[in-house]
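I have a structure here, written as structure tokens, and I will follow up with some questions on it.
Just one protein chain is left out here, and the rest sit where they should.
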Amino acid sequence: MSYSLEQLGRHVQGAVHGDSQFNVLKLRSLEQATAQDIAFVNGEKYLEQALASKAGVLIVSKDLVEKLQTQFQLIVVESPYLAFAQLTHLFADTVEFSNIAKTAVIHPTAQLGKNVRIGDYAVIGENVQIGSNSYIYPHVHIGKNVSIGHSAWIESHVSIFAEATIGDQVRIHANTVIGSEGFGFAPYQGRWHRIAQLGRVRIGHQVRIGSNSSIDRGALDDTVIDDGVIIDNLVQVAHNVQIGQHTAIAAKTAIAGSTKIGAHCIIGGASAIAGHLTIADQVQLTGMSMVTKSIHQAGTYSSGTGLLESAAWRKAVVGFRQLSEMPINKLLKQIKVLTARIDQLESHQTVEQANERPNPNDDKKNKL
Amino acid sequence: MSYSLEQLGRHVQGAVHGDSQFNVLKLRSLEQATAQDIAFVNGEKYLEQALASKAGVLIVSKDLVEKLQTQFQLIVVESPYLAFAQLTHLFADTVEFSNIAKTAVIHPTAQLGKNVRIGDYAVIGENVQIGSNSYIYPHVHIGKNVSIGHSAWIESHVSIFAEATIGDQVRIHANTVIGSEGFGFAPYQGRWHRIAQLGRVRIGHQVRIGSNSSIDRGALDDTVIDDGVIIDNLVQVAHNVQIGQHTAIAAKTAIAGSTKIGAHCIIGGASAIAGHLTIADQVQLTGMSMVTKSIHQAGTYSSGTGLLESAAWRKAVVGFRQLSEMPINKLLKQIKVLTARIDQLESHQTVEQANERPNPNDDKKNKL
Partner (left out) sequence: MSYSLEQLGRHVQGAVHGDSQFNVLKLRSLEQATAQDIAFVNGEKYLEQALASKAGVLIVSKDLVEKLQTQFQLIVVESPYLAFAQLTHLFADTVEFSNIAKTAVIHPTAQLGKNVRIGDYAVIGENVQIGSNSYIYPHVHIGKNVSIGHSAWIESHVSIFAEATIGDQVRIHANTVIGSEGFGFAPYQGRWHRIAQLGRVRIGHQVRIGSNSSIDRGALDDTVIDDGVIIDNLVQVAHNVQIGQHTAIAAKTAIAGSTKIGAHCIIGGASAIAGHLTIADQVQLTGMSMVTKSIHQAGTYSSGTGLLESAAWRKAVVGFRQLSEMPINKLLKQIKVLTARIDQLESHQTVEQANERPNPNDDKKNKL
């Protein structure tokens, strides 16, 4: 797994400055790279770090060439970060299983494309379809009527139910559940009456779902994740949620039932979004956001309080509680009234002073 | 899987308006239903949507019959939502495995009731008891001495340890862990000394636990989940927690050790409840609540801040921090003192004015 500088340059469509036959062993960070390694410079702000690096080759943008070319061999590209992303694939692990394990239990009606690889003890149900070049890891369970596109990557202990349809080049990481039952119960006379969930999960192409996440099936209609969506670990996607194209959802976020999230959103980690809301396209939420109303405007939104030393925090919490009885605006109004009354007093005093004698101390600089 | 209108009416104890032999193919939402389908109308507020639906049959309450009977066949019930819940069971998927898989590893001392079904590669330990008509999915691991009642539903990749006792008609969804070790460590000289957990998990009847959840065993005494409790996905229930009957806990909630939650509570998603607290019956928490004290009164509680545009939010956070040094009540007190001083000044001025001349501008409307 080593590449010539020429090969790497071609892979990222970059211009090579240096010995095209130079042999690159590893892709590493600026700090860790040594003379046989390649590293990338993610913009001007990493210039100092780059100059201190022991890397043999750097991936850079045009504007940094002059500053780095005497010291390093270079691959010059438009977006070094994108080029780095592309190169990681060359240096990634290969998968250790290369065919269909004898211990896999595959229903005779299942249809597997060319070059599908299935790990030990995987269980593949009735009428399942799996496209070509897909990897199914050990211990995966795929229930009946699920269909998966080509070049999929389904890691160990993933469970897929609910006749889910999954597109091409989808990656689902370990221990995630697709199509678990939505949390639907009709309350009646103090008890919860289960609503069997009848909808499916529909996942588009090039979707990525992290480990230990749960994507519930819809109640009647489907839960839908559009093309290019990326989801991190430990994320909850409840029944009938819809997530638009190329939206990114960071770890530990929860999205409650029937909420629609637009395209190209970025949801910060540990956020919670209530049910039955609509979030516009291009919305960004910072980490741990609490969303209780629909968001109709693109933009960046936040919630929560800053972190304080606990002693100060306890006092601020008291203040927050007091806000419920005396909002800021009411305080402001009281201050306005007082100000008006003082204005009046002062104008009266000024009249009196004018009547009596000049007062050189009547300084109005202090006024609001 | 199709039913006559008469069959459906009987199943929900409803009165049928229409052709009792009419053949219903699917249960769908008002929007998606077509002429062969049944949908339900969840109260007056869905009337408009109902009138626009293409459904062949609607489930309605009495008060809507007049408005809908000319256009639709009807099933008239007391609670359409409950009737809908009951009907979902008729239209639900059947399970794809119908006996005990040859690949299941079942300890010879395990006792299985009638019609128990066990999926491929499940592992059932010593002295395990499983009641009749229970389904154990592929890859489930049930450790020694666990007992499970009848009509249970244990999905793929569930792990059950700690001699857990589980009641009848319990559903545990995929990749959940019952009886994982409680987080108990004695700090001593800068290190954490593990407290092996000796308690069990006791789960009542008709309990539902979602996917990717963790229910820890007790330290010495047991962790207890009472009858009829429903728990969503990715929920943490720590050691020695007790949860009262028919309480509902939404996704991504965390309940710390030894906390007791009453009956008929509803805990909103992504809430966090500290340890060693007591929560009364009938408490409702809105989503993302942070509970650090016991709640002794039934009612609805919340915490957190609203969502703001990030620029405004940053300023509000500064304000929150300032509350720690200057709580609202202290501000109010200052305003009161100023008000008293102005009162005094004005009363003096009034006396003076009375002494001097009448002032028609002395308007007190502005006063607080």
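Residue numbering begins at 1 within each chain, and the chains themselves are lettered A and B in the order written.
To be clear about the criterion, a contact is a pair of C-beta atoms (placed from the backbone, for glycine too) under 8 Å apart; a residue touches a chain by one contact, two chains touch by 3 or more.
Remember, predicted model here, so these are calculated numbers, not experimental data.
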Q | Selected residue (touches chain absent from view) among A:S29, A:Q71 or A:S294 | A | A:S29
Q) Out of B:A15, B:V105 or B:A354, which touches the unshown chain? A) B:V105
Q) Which of these, B:V177, B:I203 or B:V224, touches the one chain of the complex that we don't see? A) B:V177
(Q) Can you tell me which of B:R194, B:H276 or B:H296 touches the chain that was removed from the display? (A) B:R194
Q) Which of these touches the unseen chain: B:H139, B:H173, B:R202 or B:H246? A) B:H139
**Q.** Touch list for chain A against the chain that is not drawn
**A.** 27-29, 31-32, 79, 81-82, 84-86, 88-89, 91-93, 96, 101, 103, 119-121, 137-139, 155-157, 171, 173-175, 208, 210-212, 228, 230, 232-234, 246, 248, 250-252, 264, 269-270, 286-288, 304-310, 313-314, 317-321, 323-329, 331-332, 335, 338-339, 342, 345-346, 349, 352-353, 359, 361-362, 366-368
Q. Which parts of chain B are in contact with the chain that was left out?
A. 105, 121, 123, 125-126, 139, 141, 143-144, 157, 159, 161-163, 175-177, 180-181, 183-186, 188, 190-198, 212-214, 216, 219-221, 234, 236, 238, 252, 254, 256, 272, 274, 285-286, 289-293, 295, 299-306, 308, 312-316, 318-320, 322-323, 325-326, 328, 331, 334-335, 337-338, 340-342, 344-345, 348, 352
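One rule holds in what follows: only the chains that are shown with their structure count from here on.
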Q) For chain A superposed on chain B via Cα atoms, how large is the rotation, as a multiple of 5°? A) 120
